[in-house]
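What follows is one structure encoded as structure tokens, with my remarks underneath.
And then chain A:
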Amino acid sequence: MSEIMLEVRGLKKHFDTPKGKLHAVDGVSFSIEKGKTLGIVGESGCGKSTTGRVILRLLEATEGEILFEGKNIRELDKKQMRLLREEMQIIFQDPFASLNPRMTASEIIAEPLIIHKLVKSKKELTRRVEELMDLVGLSPRLVNTYPHELDGGRRQRIGIARALALNPKFIICDEPVSALDVSIQAQVLNLMQDLQDRLGLTYIFITHDLSVVKHFCDDIAVMYLGQMVEKASAGVLFSNPSHPYTRALLSAIPTTDLDKIMEREVLEGEISSPVDPAPGCRFAGRCKLANSSCSVKDIPLQEIAHHHYAACNQLTQ
Partner candidate 1 sequence: MFDAYEESVKKAPRKRSPWLEVWQRLRRNKMAMLGLWILSFVVFAAVFAGFIADYESVVIAQNLADRLQGPGAQYWLGTDEFGRDIFARLIHGARVSLLVGVLSVGISIVIGGALGAVAGYYGGRLDDIIMRVMDVFLAVPSILLAIAIVSALGANLTNLMLAIAISNIPTFARVVRASVLSIRDQEFIEAARAIGASDVRIIFRHIIPNSLAPVIVQGALGVALAILSTAGLSFIGLGIQPPEPEWGSMLAGGRQYLRHAWHVTTFPGLAIMITILALNLLGDGLRDALDPRLKH
Partner candidate 2 sequence: GIRDTVVVAQRSDAKTLDPHATNDQPSSRVAVQIYSQLVETDSNMEIVPGLAESWEQVDDKTLKLHLRKGVKFHNGEELKASDVKFTLDRMIASPTVAHIVGAIESVSVIDEYTVTVKTSEPFGPLLYHLSHTAASILNEKAVTEAGDSYGQNPIGTGPYEFVSWSVGDSVTLKAFDDYYGGKQEVPNAIFRNISEGTNRAIALETGEVDIAYDIEPIDKDTIHNHKQLKLIEGESLSITYFGFNVNRAPYDNVKVRQAMAYAMNTQDIIDAVVMGGGLPTNSPISSRVFGHNPEAKQYEQNYDKARQLLKEAGYENGFETTLWVSDNPVRIQIAQVIQAQLREVGIHMAIDVVEWGAFLDGTSRGDHETFMMGWVTVTGDADYGLYALFNSATHGGAGNRSFYSNDDIDSMLQAARVSSDMAERSKLYGDIQLTLQEELPTISIFNEFQNAGMQSNVKGFELAPPGHHKLRGVRFEG
């Protein structure tokens, strides 16, 4: 069943800043099949979160198409969009900031149900909230607690329950575990995996932690300064990284394997500014392979092997 859940074409999001136009997302295209997980990785500020927000129309895209089950959601009006929110949800990075500190766990989980009038009675609401809490592994004792009384792991479970309340098919997870301690992180990752198996969810999983992404995702897209530089299945990407940036990124991951430590290629320099970027490969400044041809015009993603795409001049010449 290789039905496409979401397809994004030429997505752009530019912000106006005092210094100029900030190209947060600059022509990103990809698609996700139903029931699969697409991982988006990249360094801080490369536009991962912005991509997620634009897809959910929490931010309006500057350009591009977002096809959700075939229909372009950018053309929907406010009302239709609100209906569509039952289908697509988001889990945020910071489990503290994303929960209203003045609402109890049950109030937070119940809110989407109330807004979309999915329950008919108070009793049904209570039942449904309890169901959801049970689903994400929250004890019913916690119904009346406030977020600050809970640890990060539980808070994140509330966030997950809120996202699940509307029975969405598709969830964007924006770094859902990076604020958590390692031991809790593993608990939450397992939960999300279980939920996907049971409910057949489709995920976009945004993170900067490559080991998590490898563990969790079917496909992986690597972003650099608003653009996608490589996309492949998890296995292929890790066994055969092609884009110089991907290679550098993978080799930079600190590993616990004491024998693997010395073979690294460390990148020189830092990410350049996304404000009014010059055309051409955004990575060229830090790239060992770069030559003058890299800075002529933007380089599109090209298929370099079956289902393996990369945006690099040097690979395709």
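Points to keep in mind about this one:
Heads up, the rule we're going with is that contacts are C-beta pairs under 8 Å (C-beta built on N, C-alpha and C of every residue); 3 or more make two chains touch, one makes a residue touch a chain; residues count from 1.
Inclusion criterion for the candidates: all candidates are chains of the complex that A comes from, given by their letters.
Predicted model only: the values in this text are computed from it and were never measured.
Within this complex, the numbered candidate that touches chain A among 1 or 2 is 1. Within the complex, the chain A residues that touch candidate 1 are 53, 56, 58, 82-83, 85-86, 89-90, 92-94, 97-102, 104, 111-112, 115-116, 133-139, 141-142, 144-146, 148-149, 153, 159, 162, 165-166, 187.
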